[in-house]
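Quick one: structure below, then a few questions.
Removed: one protein chain of the complex. Kept in place: all other protein chains.
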């Protein structure tokens, strides 16, 4: 049976929640990911992870919010940005809606780092809600996992269209990756971006930060399995009240 | 080639827009649709129409905003509602993002009537924007089309989980329809709903308004074709400056 | 004795509410209504209806909010528009104020169709209020009433400065109607208005949609009586808990 | 001919503005005014002054915004309060609407002191508007005028339902004043009100602050003439660019 | 021991509050004060008064909010203005934070008249809070105190960089006053400022309103003592439940 709320009737949804009162809300972005990856990378990965976690735990997957806070890519074709406070409102109103139906935990499975502060604010805004809690999941132990599975360094702690994301995409949706167009680019560290408000789009020509050419499906699958297990554990433990 | 921005690289997106500077943003809701239909009906139908229109015109389809203004179903399992002003912000911020990339028209293809006022406000809010316009498409000539293709009357002008929506779903995603659970329900006209603020969920036991049992895929396909043609004409004429 | 709160002392107001705990808040707009009608049509009609309903039921009439959501007439002299969310706030804050004084129901008697979505949002926003409910009244059964009493068709479901509104004005305030300037205008159906955000002011030269020349006071009075009775019934039934 | 926009057609409005590009927007409140005065005092007086000023100058009177910031009377029957920021939005949106029609000055003629800060914020918010300015008129030289025409002192600088307001009402609408119920009340100075947030309603039993029994129509008429002349001068001088 | 929360550990803060559950939040502005006074006058004076009051009563002083509503000085170098509603939010969120720690009263000690309406709105917004109240202190009996201690008249009720403020500064921080640059300026009364939205900066060349040359430390100290005593009494009486 499907784990996706989109394909469930209200009664089938209610039954799943009665058994396991948690949903996953995939978050990400619609934004440029270089020459070789599609605009939907952050959502596609979040949805893939959400499905695996749901299958492992019994949680139900809500439709993904496809737009995130992507201000830094505002001039790259196809990139959509919503304001951080709008995204926060969407998350909170979704959780408040579901709180009326017996859902006790909303797990945000996120594929886009720039959503993180918003997720944190949302989780805190609802922390005192009598019925529901919001949890934030973004590639747990990312640094360690990459250190073990990726060959190229990331660019100042940022993962974007690089060996990491490309490998995950090769594992999840290889038909959407055009490795012939994958490149390696490590832009200069830029004060405007790190200490001012300069958009990322002015830094990298290709839209890649790192070395996408080293990506493989095997690396991606290995990392996905680690993330899935870690996140599934989180879901199970939270729901078990640990 | 795909018409969906989610699966396009930034360059492929830019190429499509250079040829035809219009996108479609599917809108709908995640909300109850009776015993026999899934929560995602309004999005599934909007996505299906969007794809057909895009294939007919050259427009590009953005990822759907899966949550709409569904206050009336707040107590039905799986129904998510965002506030009208939040939805308006998501629409406007999406359009403003795309205006920077050469997109000149955003067509909202909507599967959920309760989003209509919000769509109107969004279209007006951006009407003076120098680069982009927002257009609103919701089942054109609905009354006439239903009069010709449906056997059962609608319930006070409302289409929800009825012969109409069920037929469309049978045409688009028959595997998601469980006709054995389809029912007929015409609740009493209710002053609280029509003149007050009473949620729809208190009116209908089944969540159906009308007679879903009469739905067929043939009716659905016939109506879809009419809508597709009408909306595709709108897209072409607007983009041609007519 | 007057039914208008504006002319009542606090004690007289309290006495009326103790007997019948409902108020009417007239809504409308200050906006162009052609060559032959004054800017205040929508408010004048709402006030006239409110007074009749109050006299029939015992409800008390609050001062009218004279400005509505009139974006579509933004370029017509004398037309004032407030944002939909501002109007919603005025309605809700008024109702919340009155809830502290024993008022249990606020009936919005509206003379301007474009306020309808806002009224709906306001009614829902306060639906869970422990003490007060908001009800929405806008020319009940309008289509049927016009079909019986008006000779000319309306323009795509819209009533504005036409036979209908002009007849009502002739019944209520004939000195404010200049029938010599009444005209007939049926603009072409316009995609920009119905599917985009184009202001109405760009469609009609005269500001009339329909045939104002056919208006008579007799038609107006007949329709006013029907509306009054229907709305007065609504007020009585709601207050009786039906 | 009427000076009230409510009763003018769009063309008549446009003609008046072409001759004299100023409107008056009456502000006030719907709130308790003791046993002897109606809830609408602040609006009735603002409307009366607005009419006199308009007749003297050629300005046009907009419909009054009948609700003001009346938080302090929240527990007195019939008193309505809107939030200060909502009132500010109504004022600014009204002015912005009229700026499109050739109106160059909006004069706020106010009958309710608690609106003053909001009027100031609105005037400043639009001070850089290219086309329109907002002006604030509230009983000019109030202290001096009262000193000359009233016998009883006011209560700590506040005028409410006292000799002053009652005299004005006797001049403007004597039928709405019940002098048999007029009282004298000078509540103790209250720290909660002046230095905290205590509502006024907890201070005065009668709702009167001062001595209403000394009011006469002659005093009221004398003061009205002074105010009218002073405000009309302001309107003329502002419009003359002085 | 210090009275300033900034220098107290959490335990020391808690002990002080356990003994005397009130804090003082100094408010003011960073804005021009003529040739002879520094930008921080309004904060420096508020902090000085706060310290004296705290020492006299046992209240604890919070760090000052250094920015106020200073729109009128927007073009004078170094003047910072925050919107009135932003300042209101800062005050209310500060009070709500402290309500969780046993604080029962927040006394706003203000050095900048233009903050007054905001302080009033904040005090009212929290008046129903179950745990905390906000109180507003701005130079009590200012008119009488100045009449007794200052030689020069104020300018239409306004104190700014004049004999009054300069004297207080000479008492509190003489090293920050350059009396050689003190001037006397009484600008013409200006309709734009008093009845419109004109910034104060367009009225006075020097930024002084009044006669700063007459200021002395002795006058300042005398007035400070009066204010301190009056405000300390207010603090004590409020906390004693009088």
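All chains are identified by letter, namely A, B, C, D and E, in their written order; residue positions are counted from 1 within each chain.
Heads up, the rule we're going with is that a residue touches a chain if its C-beta (ideal position, glycine included) is under 8 Å from a C-beta of that chain, and two chains touch if they have at least 3 such contacts.
Only a predicted model underlies this, so the values are computations on that prediction, with no experimental measurement involved.
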{"item": "Contact list for the unshown chain, restricted to visible chains", "value": "A, E"}
{"item": "Contact with the hidden chain (one of E:35, E:127 or E:186)", "value": "E:35"}
{"item": "Options E:83, E:148, E:202 or E:225, residue touching the unrepresented chain", "value": "E:83"}
{"item": "Chain not shown, touching residues in chain E", "value": "4-11, 13-14, 17, 30, 32-40, 43-44, 62-67, 70, 74-83, 86, 89-90, 93-94, 97-98, 100-102, 176, 178, 181, 207"}
{"item": "Residues from chain A at the interface with the omitted partner, ascending", "value": "71, 84-85, 117, 120-121, 123-127, 133-137, 191, 195-199, 234, 237-238"}
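Everything below uses one rule, namely that only the chains that are shown with their structure count from here on.
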{"item": "Required minimum of steps from chain C to chain E, each step between chains that touch", "value": "2"}
{"item": "Centroid-based (C-alpha) most distant chain relative to chain B", "value": "E"}
{"item": "Chain centre separation in whole Å, for chain E relative to chain B (CA means)", "value": "56"}
{"item": "Interchain centroid distance [CA atoms averaged], chain B/chain D, Å", "value": "49"}
{"item": "Chain B, residues touching no fewer than two other chains", "value": "none"}
{"item": "Touch-based graph of the chains, sorted into line, ring, star, complete or other", "value": "line"}
